[in-house]
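Removed: one protein chain of the complex. Kept in place: all other protein chains.
And then subunit A:
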Amino acid sequence: MIKLRDIDKFVDSKYQRTFILKGIDLDIEQGEFVTIMGPSGAGKSTLMNIIGMLDEPSQGEYYFFDEPIHRMKERKRSDLHKHHIGFVFQAYHLIDELTVYENIETPLLYKGVKSKERKSMVAEMLDRFQMVAKKDLFPEQLSGGQQQLVGVARALIGEPKLLLADEPTGNLHSDQAEEIMKLFQKLNSEGMTIVQVTHSKENAAYGNRTINIVDGAVEKDDRH
């Protein structure tokens, strides 16, 4: 599903080139639940953003379902990511001006889904996450855990093939964190490919593969 070959990401300043990622080779198959771990500044998030097509590698090749992403135009890439990838963020990143319902609906708007269909899809998602009663609330009226649930719902509504989660539980307390991780595990068991970045070993335990990154390079790649 994902094939990274010799990926570099660097920042040039006046006198030196600082590598954030260097020589990453990585393959992820459909159905995997991958955890990326590593110390702060190791390049986890950057790798995640590159996989999610939010950022471009400075060098190297990236194939998504065998399509060469590194050669695509922005619009094509945008199309690809909106149809196949869902994102969950540490800080939820819900749109404050939109209600729960509208937040979940937004990706469908950009995909051009018809109104009627949209309605039923959002309704189904609200039902699945047991948030029907909260659909007209604004993000600031929800607890962190609830906001993250909305974030996950929003990520899933477009029926992505790949779910990317950047420290999804970083801002939550443990009860809420557990709830989210169980949800992820369930999604994975239903066939969703998930890549998450986390600091927590407990969270990593939910997945079936752990990749350790140190100083921009893969140090360890465990399947469990």
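Methods note: a contact is a pair of C-beta atoms (placed from the backbone, for glycine too) under 8 Å apart; a residue touches a chain by one contact, two chains touch by 3 or more; residues count from 1.
Note that in this section contacts and distances are computed from a predicted model.
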item	value
Hidden chain of the complex, named as in its UniProt record, picked from "Cytochrome c oxidase polypeptide I", "MaoC-like domain-containing protein", "ABC transporter permease" or "ATP synthase subunit a"	"ABC transporter permease"
Options A:L54, A:A123, A:L137 or A:A217, residue touching the unrepresented chain	A:L54
Contact residue for the chain not shown (choose from A:D66, A:D96 or A:E190)	A:D96
Given A:G38, A:P57, A:G145 or A:G158, the one touching the chain that is not displayed	A:G158
Per the touch definition above, residue among A:S58, A:T106 or A:N171 touching the missing chain	A:T106
Contacts of subunit A with the absent chain, listed as residue ranges	49, 52, 54-55, 74-75, 78, 81-83, 87, 89, 91, 93-98, 102, 105-107, 109-111, 154, 158
